[in-house]
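Could you have a look at this structure, given as structure tokens, before my questions?
Only one protein chain is missing; all other protein chains are in place.
Letters A and B mark the chains as written, and numbering starts fresh at 1 in each.
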Amino acid sequence: MANSGNHIIAKPQHHDEHAHEEHHDQEELRFMGFWFFLITDCIMFATLFATYVVLSGSFAGGPTGAELFEMPGVIAETFILLTSSFTSGLAVLAMNKGDRKGLIGWLIVTVLLGATFLTLEISEFVTLVHEGATISTSAFWSSFYTLVGTHGLHVSIGLVWMIAIMIQLGRHGINSVTRRKVKVVSLYWHFLDVVWIFVFTIVYMLEVI
Amino acid sequence: MAQHQAHDSHGAHDAHEAHGSLKSYVIGFILSLVLTAIPLIIVLNDMLEGTAATVVLLGFAILQFVVQLVYFMHLKEEGKPRYNLMVLILGLIIVLTIVAGSIWIMTFNKVA
Partner (left out) sequence: MWDKIKDFSSEFFVTGDPLIYGADVSIVLTLVAVVTALTYFKKWTWLWKDWLTTVDHKKIGIMYVIASLLMLFRGGVDALLMRTQLAVPELDFLTPEHYNQIFTTHGVIMILFMAMPLMFGLFNLVVPLHIGARDVAFPFLNSLSFWLFFSGAMLFNMSFVIGGSPDAGWLAYPPLSELSHSPGVGQDFYIWGIQISGIGSLMTGINFIVTILKMRAPGMKLMKMPMFVWSVLSSCLTIILAFPILTITLALLFLDRYLGAHFFTLDGGGNPMMYINLIWMWGHPEVYIVVLPAFGIFSEIAATFSKKRLFGYKSMVFALMSISLMSFFTWAHHFFTMGSGANVNAFFALTTMIIAIPTGVKVFNWLFTMFRGRLSFPTPMMWMIAFIPCFVVGGMTGVLLSVAPADFQFHNSYFLIAHFHQVLIGGVAFGFFAGLYYWWPKVFGFKLNEKLGKWAFWTWNIGFYVCFMPQYVLGLMGMTRRVSTYGWDRGFYELNLTSTIGGFLMGIGFLFQVWQILHSIKFMKKDTTGDPWDGRTLEWSIPSPAPVYNFAILPRVDEADAWWEEKQRIAQGHAPKPKPKLEPIHMPKNSGIPIVMSGFFFLVGFGFVFDWLWLAIPGLIGVAASMLVHSFRYKTDYYISVEEIRRTEAAAGRTV
């Protein structure tokens, strides 16, 4: 349908050459705007990390993280999310080749991996709550749930978003607009993986060491 | 709303579109796997502790961040001027300030 390096509108409408250009530029602006949004998101996570680190010793007599964390599940989450980051990249590659089936296929794989990650995270939370660590147990657990939960919320939003984009890809094919949307969602997904690396390192590994 | 500097944006553009090859994604993925596995081995076998562990683990996390920026997010392929990179660096300075500043200020105000 479309070649890499060319911005071809899948369903040619009454746009002339000029309109192409303009659409194309508009998409580039949106990509940049999204990049800046991710930086603001970085700052949000930085604030949560700062809060977590400052309050990380405040157990208020309750359970500690080292006592309750189950590392196998967390390690599985980590590798699953990492793989999904890779598959979202493969989706972009398929798109650049103009391969709509491949693109949607890799997006589906990414969504499934993301959903598995989320399921594992939720079951981890449920277990923790059963073991007596809720958001109101101590400052440590408040900041733990908020930091990890905010990441999980981002992942959930990413899943809904990817599904919406798949539907649009089905309707409109690969054009300059859907192309930008796929690039943006994949960037978002890579970003979430990076944040998770820091969650994994700072929250889990440094706590159990 | 749609005007732009057509001349300077276009040349940089094609390189921009074509970004990412299977090779770069695979290299990025393998590097990320390795960079995740090493600290895990260190932690699970209790090979390091205290400050050394913190420094090493954070070092690996930062390395992985750089790997993903380069191989997954294609930061190197941004056309000039590199506004995205500049704002990213600015953002990271602030990230560091927030975390390090809070820790420094709050060491004097710890609550058990």
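By definition in this document, contacts are C-beta pairs under 8 Å (C-beta built on N, C-alpha and C of every residue); 3 or more make two chains touch, one makes a residue touch a chain.
Computed from a prediction, not measured in an experiment: that's the story for all the values here.
Across the entire complex, the residue among A:51, A:78, A:110 or A:201 in touch with the chain not shown is A:51. Of the listed residues A:68, A:139, A:155 or A:202, the one in contact with the hidden chain in the full complex is A:139.
Against the chain not displayed here, chain A makes contact via residues 18-19, 22, 28-30, 32-33, 36-37, 39-41, 43-44, 47-48, 50-51, 54-55, 58-60, 135-140, 142-143, 145-146, 160, 164, 167-168, 172, 177, 181. Residues 1-7, 83, 87, 90-91, 93-94, 97-98, 101-102, 104-106, 108-112 are the ones on chain B that touch the missing chain.
To be clear about the criterion, only the chains that are shown with their structure count from here on.
Rounded to whole angstrom units, the spacing between the C-alpha centres of chain A and chain B is 15. On the chain A side of its complex with chain B, the touching residues are 4-7, 21-22, 25-26, 28, 32, 35-36, 39, 42-43, 46-47, 49-51, 53-54, 57-58, 71, 75, 78-79, 82-83, 85-86, 89-90, 92-93, 96, 139, 187, 190-191, 193-194, 197-198, 200-202, 205-206, 208-209. Listing the residues of chain B that touch chain A in their complex gives 1-2, 4, 6, 9, 13-14, 16-18, 20-22, 25, 28-29, 32-33, 36, 39-40, 43-44, 46, 48-49, 53-54, 57-58, 60-61, 64-65, 68-69, 72-73, 83-84, 87-88, 90-92, 94-95, 98-99, 101-103, 106, 110-112.
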